[in-house]
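Just passing along the structure, written as structure tokens.
In this view, the complex is presented without one of its protein chains, the others remaining in place.
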Amino acid sequence: MKPDLSIDIAGIKMKNPITVASGTFGYGPEYADLVDLNELGAITVKGISREPWDGNSLPRIAEVFGGMVNAIGLQNPGVEGFCEKYLPFLRNYDLPVIVNIWGKTVVDYAETARMLSDHEGIDALEVNISCPNIKEGGISFGTVPESSAEVISAVRKVTKLPIIPKLSPNVSDIKVFAKVAEEEGADAISLINTIPAMVIDIDKRRPFLANVTGGLSGPAIHPVAVKMVWEAASVVDIPVIAMGGAVDAKTVIEFLLAGATAVALGTINFRNPLTITEVVKGIENYMVKNDFESVDQIKMNF
Amino acid sequence: MKPDLSIDIAGIKMKNPITVASGTFGYGPEYADLVDLNELGAITVKGISREPWDGNSLPRIAEVFGGMVNAIGLQNPGVEGFCEKYLPFLRNYDLPVIVNIWGKTVVDYAETARMLSDHEGIDALEVNISCPNIKEGGISFGTVPESSAEVISAVRKVTKLPIIPKLSPNVSDIKVFAKVAEEEGADAISLINTIPAMVIDIDKRRPFLANVTGGLSGPAIHPVAVKMVWEAASVVDIPVIAMGGAVDAKTVIEFLLAGATAVALGTINFRNPLTITEVVKGIENYMVKNDFESVDQIKMNF
Amino acid sequence: MDIEKVIVEEHEYVGNDYSVLKFKAPIVAGVASPGQFIHLLIPRLEGSILRRPFSIYKVEGEFIYILYKAVGRGTKVLMEVRVGDKLSVMGPLGNDFPVCNEDEFPVFIAGGFGVAPLSFLAKTLPVKGHLFVGGASNCDILCIDDFEAVDCKISIATVDGSVGEQGFVTKPFMTWYKEFGKKCKPVIYSCGPDAMLRAVGEFAVANDIKCYLSLDKHMGCGIGACLACVQKVYDAEGTIVQKRVCKDGPIFSAESIVWEEE
Partner (left out) sequence: MDIEKVIVEEHEYVGNDYSVLKFKAPIVAGVASPGQFIHLLIPRLEGSILRRPFSIYKVEGEFIYILYKAVGRGTKVLMEVRVGDKLSVMGPLGNDFPVCNEDEFPVFIAGGFGVAPLSFLAKTLPVKGHLFVGGASNCDILCIDDFEAVDCKISIATVDGSVGEQGFVTKPFMTWYKEFGKKCKPVIYSCGPDAMLRAVGEFAVANDIKCYLSLDKHMGCGIGACLACVQKVYDAEGTIVQKRVCKDGPIFSAESIVWEEE
């Protein structure tokens, strides 16, 4: 019997547990020539803010062993730009759309969420709380439980869309933040964002990235992400979307065993966007081999 | 002119800035057939506790992309075992000996430090504060500033040896912990320890390591370590010993540019212990090329 | 645009760290235009995740050539690729050089491996042009034959003076421009190091010459998704916007580019 790969996250029906990580797949059209977007369980678009935002100077990326360090700086066309330019395109597909949002103040977050909620064709908001909190002197919202709570509850108040706070890995105990998210009314959580990192150009004797520091992504961070997903999933009842170094069926299945309901492919898209298809097939094979009829049976009993 | 590779850390004279990371080089004899120990700036031995300790069940290691996840569990012969079995051997070399210590209570730490201070041939104590604090329900001493302070100050009180707290990377802001160490009287700090991580065996559907979770080391963590070393070095006046994914002259020099005074090679020893020699040569070449006369000139002005 | 498993047909070292790689890539070859590039997965590159961009140098039937210089870790490992190896190629990517009119005179200004896409272009233009090519030394002067074969005039400059004029390639170009530039409706096509592109671009704008530059930025996706490779440009209304070199470029008209302080 063909296993059933479909899942439900906070009312979003996904035909399989695979989505893409925000910022690694653009807004939809970019990869549409190479990948049949209908093969995705859902698409998660690059982070959107209230107003258009230019991001950082170049260089914005550096390759490192097992991944890359990026400091794109959240460049995006803003809510209106996104809704005009990309939403109509996305509506042509049979594809839940998760919009990743960010802000520099709590009001920014809420306002972005509110504005997006007025548009057709958005299925959920992923709330990136790993941004620097301008008011608090640049410390990330996502590393202080109270600030996380404030952002999530502000967004919760202004939208009926499912909200998915995206947790920062840059904390001592991810369980605290997973619970905060659940308590503040999140419908799901996603993790992990990139890990703060830095690359130095030894010839030029200065930081390689214009932004000095950036975030590490790719296979290098997978074992760290698996641990955090496992811990987070163990303390909340809402579903978990896992990401961080997933590159093939094996690394994706580790996340599912750890307790994730869905998994996002990120940096690997730059290497090979067709991984999406391979992974969906790989999960199916794994389910057949292990006699699983539905994705939720994969989770390990541990 | 031949550059001067020697450095001074808290009164320890090292002929070059290279040491090894605790736990990756045993207690000295293990690699002595392959590596001339006199080529090291200093040796840092595997973590020692008051009493002998058995560590975790097997499997204790798992290979991952760009490194390994280990949960050895700090197996060691205890203070007396170490001093009887290994110290006499180490005294045959022209080699500063840094003894890494750990405990499960503050008293354990202090007692271990006190006992070791009575022995000849130990040049410094590296205090591994990334161990679970048994009293506090297993949360690591190294992730709570107050607990870190308590451990460091307790060790400070019982020994005249230079002490080098080894910081955990599992914190939101490493600067806080670097400053705590300095304030409590540390002579230097070292970082980073392994990053908490987990590997799952998808065929057996259970965690790969007997201990369930472990610590990630190897090139995968290097950009994370560089960032933390850079931040820590920027807020303290005491020297920094850097580690985490250094595998060649380039990755070591990144640490020196970031502000480290010395660098420890860890996981790479398992692949190729002769890296030590190559790296020392590589630093020398770099200094010649850039007209540096002493190691402290390498630090980037940033 | 596609991702193709291609087979290495020839791999020739042409001196001074430059090599030419020829592979069979029927799909990509079928649609490639001059100025476009491929995004290549270098095999056996330890720990590496990202592809590397290379301009398309030649298309012959089902075959594609790239001309590359070993400058870093990836390109050094690329040199070890053997005939028969399979590579993963994404392409063709980016936009292409606008074709000049028959009454215009194409001027190619190239530095180092920047000559590669210009060589491809020279073959497809309706008129013969003039190549100005520069490099550090005589070994950096490449593809002269290609331009001779299409009857281009050729001027060479090297920093060390080992061949051609001594100095930057902009020197012989300026000399030429003073004498002939006003008479022949030149259209500049340029590819090479940033500093050269900027000098060429600013000169072209100042002198009102049509000019297309092929930009070089570090790339992640190569396809417009990651925003690693943006360049500030003036849009049609004169507003400064950020364009993606991989997707909206790599070819930009010189007057659109906003040059920034280094």
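Note that the chains are named A, B and C in the order they appear, and that numbering of residues resets to 1 at the start of each chain.
One rule holds in what follows: a contact is a pair of C-beta atoms (placed from the backbone, for glycine too) under 8 Å apart; a residue touches a chain by one contact, two chains touch by 3 or more.
Since this is a predicted model, take the numbers as computed values, not measurements.
**Q** Which one touches the absent chain: C:P34, C:G47 or C:G129?
**A** Among C:P34, C:G47 or C:G129, only C:G47 touches the chain that is not shown.
**Q** Please identify, in ascending order, the residues of chain B that touch the omitted chain?
**A** 23-26, 30-31, 33-34, 46, 54-55, 57-68, 70, 72, 75, 218-219, 267-274
**Q** Name every residue on chain C in touch with the hidden partner chain.
**A** Residue positions of chain C that touch the missing chain: 44, 46-47.
FYI, only the chains that are shown with their structure count from here on.
**Q** Find out how few touching-chain steps suffice to connect chain A with chain C.
**A** 1
**Q** What chain lies closest to the overall centre, CA atoms only?
**A** The most central chain, going by mean C-alpha position, is A.
**Q** Can you name the chain that lies farthest from chain B, using the mean of each chain's Cα atoms as its centre?
**A** Greatest centre separation from chain B goes to chain C.
**Q** What is the distance in Å between the mean C-alpha positions of chain A and chain C?
**A** 36
**Q** Starting from the mean Cα coordinates of chain A and chain B, work out the distance between those two points in Å.
**A** 34
**Q** What whole-number Å value describes the gap between the mean CA coordinates of chain B and chain C?
**A** Each chain's C-alpha centroid was found; their separation is 48 Å.
**Q** Show the residues in chain A shared as contacts by 2 or more other chains, in ascending order.
**A** 64-67, 219
**Q** Give the residues of chain C touching no fewer than two other chains, as numbers and ranges.
**A** 47
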